[in-house]
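As you look at this complex, bear in mind that one protein chain is not there, while each of the others sits in place.
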Amino acid sequence: MTLIKQMQAPDEFVGFYLIKELEVKQTNTTPAKDFMDIVLCDASGQISAKMWDVSAADKETFFPMTLVKVQGIIQTYRDKLQVKIGRLRKALPEDAIQMTDFIRSAPISPVDLIHTINQVLESIANPTIKSIVSFCVTKVADKLNHYPAAKTHHHAYFAGLAYHIVRMLEIGEFICKQRPFLNADLIKAGIILHDIAKPEEMIAQLGIVSDYSLQGKLLGHISMASNWITEAAIHEGIDLQSDVVIGLQHIVLSHHNLPEWGSPVLPQLPEAVALHYIDSMDAKLQMVEDTLLTTPETEAWTPMIRGLENKAIYRLNL
Amino acid sequence: MTLIKQMQAPDEFVGFYLIKELEVKQTNTTPAKDFMDIVLCDASGQISAKMWDVSAADKETFFPMTLVKVQGIIQTYRDKLQVKIGRLRKALPEDAIQMTDFIRSAPISPVDLIHTINQVLESIANPTIKSIVSFCVTKVADKLNHYPAAKTHHHAYFAGLAYHIVRMLEIGEFICKQRPFLNADLIKAGIILHDIAKPEEMIAQLGIVSDYSLQGKLLGHISMASNWITEAAIHEGIDLQSDVVIGLQHIVLSHHNLPEWGSPVLPQLPEAVALHYIDSMDAKLQMVEDTLLTTPETEAWTPMIRGLENKAIYRLNL
Amino acid sequence: MTLIKQMQAPDEFVGFYLIKELEVKQTNTTPAKDFMDIVLCDASGQISAKMWDVSAADKETFFPMTLVKVQGIIQTYRDKLQVKIGRLRKALPEDAIQMTDFIRSAPISPVDLIHTINQVLESIANPTIKSIVSFCVTKVADKLNHYPAAKTHHHAYFAGLAYHIVRMLEIGEFICKQRPFLNADLIKAGIILHDIAKPEEMIAQLGIVSDYSLQGKLLGHISMASNWITEAAIHEGIDLQSDVVIGLQHIVLSHHNLPEWGSPVLPQLPEAVALHYIDSMDAKLQMVEDTLLTTPETEAWTPMIRGLENKAIYRLNL
Amino acid sequence: MTLIKQMQAPDEFVGFYLIKELEVKQTNTTPAKDFMDIVLCDASGQISAKMWDVSAADKETFFPMTLVKVQGIIQTYRDKLQVKIGRLRKALPEDAIQMTDFIRSAPISPVDLIHTINQVLESIANPTIKSIVSFCVTKVADKLNHYPAAKTHHHAYFAGLAYHIVRMLEIGEFICKQRPFLNADLIKAGIILHDIAKPEEMIAQLGIVSDYSLQGKLLGHISMASNWITEAAIHEGIDLQSDVVIGLQHIVLSHHNLPEWGSPVLPQLPEAVALHYIDSMDAKLQMVEDTLLTTPETEAWTPMIRGLENKAIYRLNL
Amino acid sequence: MTLIKQMQAPDEFVGFYLIKELEVKQTNTTPAKDFMDIVLCDASGQISAKMWDVSAADKETFFPMTLVKVQGIIQTYRDKLQVKIGRLRKALPEDAIQMTDFIRSAPISPVDLIHTINQVLESIANPTIKSIVSFCVTKVADKLNHYPAAKTHHHAYFAGLAYHIVRMLEIGEFICKQRPFLNADLIKAGIILHDIAKPEEMIAQLGIVSDYSLQGKLLGHISMASNWITEAAIHEGIDLQSDVVIGLQHIVLSHHNLPEWGSPVLPQLPEAVALHYIDSMDAKLQMVEDTLLTTPETEAWTPMIRGLENKAIYRLNL
Partner (left out) sequence: MTLIKQMQAPDEFVGFYLIKELEVKQTNTTPAKDFMDIVLCDASGQISAKMWDVSAADKETFFPMTLVKVQGIIQTYRDKLQVKIGRLRKALPEDAIQMTDFIRSAPISPVDLIHTINQVLESIANPTIKSIVSFCVTKVADKLNHYPAAKTHHHAYFAGLAYHIVRMLEIGEFICKQRPFLNADLIKAGIILHDIAKPEEMIAQLGIVSDYSLQGKLLGHISMASNWITEAAIHEGIDLQSDVVIGLQHIVLSHHNLPEWGSPVLPQLPEAVALHYIDSMDAKLQMVEDTLLTTPETEAWTPMIRGLENKAIYRLNL
């Protein structure tokens, strides 16, 4: 079976893939005919595909998030690869394939990621901080093990958010050792809480974001998380005016660093400054790493990366 | 008694004023001598003053927020008027003067302002909205009747915040009549809530802000108000995910319109768009009106106004 | 007859509409065939349409601004509705339909709008101001009763400019009552003059702007209006250096507030500050109101609005 | 006599200078004493000066724009040179000195500058353009021979504006020869008109700007010049809608190139593009040249130049 | 033979042209068919073209940079002209046409341009400056006689870079005469060196840039030229810390004036200030002139010009 990342024009192929997006459109011909404009994906990447001559039955059969068997040929269209589908059918039980094999996922299993997050949560020494973080994690417990960290920007795959948190916790652990004046509890709490409202900000399935929620659009995950800390404090009987509550809210509110990047206040605690750079470093390097992984190794340059000021990354020959 | 606004060099005068700021400093002479660097104010404005040859007793007697009787002469120093104090004593009971006569205040009495705000609050038809607004107003009940709306920017005087709210409510009432598609309850609630956390963001006495609070610096009044709505909803048993709660939080969070002006989200409800312009129009025109009032009528140009891009305002001769 | 706003795929329909735009294009097929790419409109909105298999006679018959009878079906193309035209003919006298029923118009009749503007003009107490405003209004008398206020931004329909002026006059009247230090004559004059050169800046028919004029491109309506005030003053024998002339020119030149928004000077008169906010408030709320009106009520979100930083507006469920 | 540019601490000197600015201030001592805070200038530069122990007669004798004989010593104060005046008297007829010897002037005489401008004006072939330019030049005829081009930015000295125009005309002549597609009449007219309203925008004496005029503040010289072209056209009976009038207004309005630099429209004629660069090149290089001239030759670096992004200029050793 | 600039729909024509770009694509029809999406050019301009019904032989025959004979008709597609190719064949020896007749070139021959550059180089009096400039020119000797100055921005044609340098040298000569305080050697050197690394920054053939080189992307021509001056100095035995080396590197590094325009340092030498404006003036006026030349004379407005803030240029009727 041909992995999408390895497809090259003008190959013919047969294989199983997941329909990530599907839209029925009509040709300009007279009479107009229906065709399906599809995005196929597997764990290695995604590719756009066209299926011409679509029957009424086809339109009742194929939808986004359907696993399918595809026979097709690979063409070049406007400098990009594209599949022309010859035959298409739904995957059957006897094909013995699983949905999770066809989506991009974090390289560590969700169970292990959640385990690590919980261990770090348990290691927070300050009981007030721990109880607030715990409340917020519980709120999204059923989503934290599979949600992506963003729609397209970075860690946009199954369990991407938990993976982002775990990698940031590693950096946080290092930086607290290197600079002991930082409060490790605040760093741990800040990392776990900074994007904790994202599962309620976005609507996602199998790591693929289809839209933002109403709260996501009208409030944004930064203000939502601040509100959740208020909610946690009330629930746990913690003084809303205490330095712990204000401090945690500040760290969350300021983690995008500048107003034009979405933060209503600038970092004014050492741990808030640290959190911003831990977050940026992890997000930007993950973008680079993921883009290199999904770029065919024959290409010296990756596609342009929006989160890196639309610059492409080059593979140096040393 | 000479009003500060009417002082002209090189007048001599005797009168009662309030010491707004006072610092004991030392001259460059040898031996150095103590002198007092003072800001005097009355309801018409403020002026800087120097008192040379300060005794040990003087330093024990005079402090900020003290009412005093001053004999002095008015001089010009670096293009600005300045008082050289000849004699200075504390005001006595028999002088029969009151603190409130010497501070700048809103032109409507606090009692009337609070009465108007409460009346509008009562007129909110939607009981959920009303209970949230009521909770937040109660939270700052003891400060809303005297706090300023800002440190220096606009409405920076006794009861300035309540006055700003009341004037905005007048504009809000007009615009709801002119454009019935706007929801009057949301407009009323938005106006009352938009700056409701300012009394906890700033530390003020007699309408004069001395500093920002810790919450003010680390969270800012916009995020604080959003948190208060969460608190109100929990207290009143309202669903945190309801459109009312999200809508009110959105209106508060977006009222500065752009990220670089402090809003983490942009207005996405009709009433949020309206609120931003009601707020701007009232604040800007009040800056103009107040600056004209405190500028001697002999001056064609006011001083520069920071909130108006550092532009001065001209009195046209029609 | 199906209103455009109410069209839904895959309805079939017959009705009268106005051809707002029309271009003959060619298909990619061999041999290529002509088809017509059309924008149909009625008073409720507009929709794109395709007519395949176009004859030579068709190309001689159908042009922009033609009223037509259409038989078609509604399809979805790239997430947007689109009409596939089956039959098309010009409207006939016996169809008894009128052009003005098929264009978007201000909700108040042009006659009433002009009447209101003239009444306010008459009420200007200062005769010099009145004569300048009167001269400028007369200059565009034949266009003011039907021109839109902009190409697409806001009030982009028949008599949109006059409607914008009238609504601003209402706000102006309110604000002059609320803040008597404002000069009502200048507010009235500023509102009437601020966009008075727009009918010469744009080329429009039936409220639809097809292009900008040479003056519009090379000078812009703001500088044009300033020049007109010079012209008016010379014509009326008014001193070009008088405060009235300079004041009116200033109010017009500064009404976009900031250089990057098109104003070469910043507001430095109280009335200039007021005018900017009256203009903004009316333009922005009209964008919101018009977009809500042309968005099907089944949609919770409107399309994105360019003049509101590309944000969509949400219909809250209270 | 010591030129100001050549003064060095701790020299003593006697010489004639012009009082450019003078303010009577008071010392912090008790009793306070009057002293005079003065700016002295000659053709080579300017320096701040203090005169202590000022008598009542002194205060009646010395004012800005007075020629004086000074005996003083040169001191260093906050890294800058400053004169401590020992003796001071007004210049007498028998001193046989002239005001114009003590002010900075363009290096070409006003008579020659005006002669050159008139010659170029005469050489404009298009009679309509010539009559408009001629009208505007006549309007400021009594100021064009001595006004500076700016308050401090560039060409801020006697006849600086005329000098700026003449030097730009030289560049304009060259560029029209190099690129014949440019219309020489428009280039000539644009250069003469682009800053023609500056003498009415600023209030100046002997090349020293003391303030901006009301028109200068409320309209700015760019819009003023556009209005003047309207006035000229009416006076000369030229169609206000003709390409000549619109073209000249456009060239003037767009010569600052970008809105944030003060131009309400961007250049859209070849000659408007050219004019912007001719103007910039002349203004920037003159700033460099003038700053080098007034910087002592012993200094490798000039002071920072505001018009060059606050950068200093270095004298390279080749 | 019809020049591309003179083509008008719906003309038919036969003529020779150069294939500038060519891509084989597929139609949406079933079965999909190959067609060729082509850009044809001649010395007067370029036009997009389609050839339907492409054979396997065609795909082996036609490539970019091939001279061809075309029979076609001119159509309008989306407001732009486009050729529908009827017949197509490669140019034959007996057609007696030359590649260089079909590309846009500087209006002066490369031989003359290089001669002029060498003459100016020879006239540099300072031997150290001359040897550095000479080293850098030699480095690109085989490309300087035909490379364009940019991909699309300005002087984007055969020998465009040399032409840009020669025209700038003319301005430089003028400005050194007008302002003798400028060092003519530095002006000459700065002009020749400022874009000297462009032939290594871009990959071009016949004046047409197909891509940027690795160095171009990772270093940019400004830093590359600075490195070359280091290389030249080492090669010529010149002190790397001398004012000449630092001065030349500074002039090259600062010639884009502002960081956001690509210069890591701002101009701090008189000649660096001059160079920036000489470069801007020549580049911007050339954009205007070239765009006017390639715009049919029947058009009053040119297309929008990216390098002029996306503004179009108007042909005034005087």
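Brief remarks on what is shown
Chains here go by letter, A, B, C, D and E, matching the order in which they are written, and residues are numbered from 1 within each.
Operating definition for what follows: a contact is a pair of C-beta atoms (placed from the backbone, for glycine too) under 8 Å apart; a residue touches a chain by one contact, two chains touch by 3 or more.
A quick note: this is a predicted structure, and the numbers were derived from the prediction, not measured.
One chain is not displayed; in the complete assembly it touches the shown chains A, B, D, E.
Note that of E:Leu81, E:Ile97 or E:Leu214, the residue touching the chain absent from this view is E:Leu214.
When the omitted chain is restored, the residue from A:Leu121, A:Ile234 or A:Leu308 that touches it is A:Leu308. Along chain B, the points of touch with the absent chain fall at residues 23, 25-26, 28-30, 32, 214, 217-218. In the full complex, chain D touches the omitted chain through residues 27-29, 33, 35, 50, 52-53, 75, 77-79, 84, 314.
Residues of chain E that touch the chain left out of the display are 214-215, 217-220, 222-223, 226-227, 229-231, 234, 240-241, 243, 246-247, 249-250, 253, 259-265, 268-269.
Just so it is clear, only the chains that are shown with their structure count from here on.
Shared contact partners of chain B and chain D comprise C.
Chains that count as touching both chain D and chain E, per the definition above, are C.
Using the mean of the Cα atoms as each chain's centre, the chain most removed from chain E is B.
Taking each chain's centre as the average of its CA atoms, chain A and chain D sit 60 Å apart. Along chain E, residues 28-29, 314 each make contact with two or more other chains. Chains touching one another form the pairs A-B, A-C, A-E, B-C, B-D, C-D, C-E, D-E.
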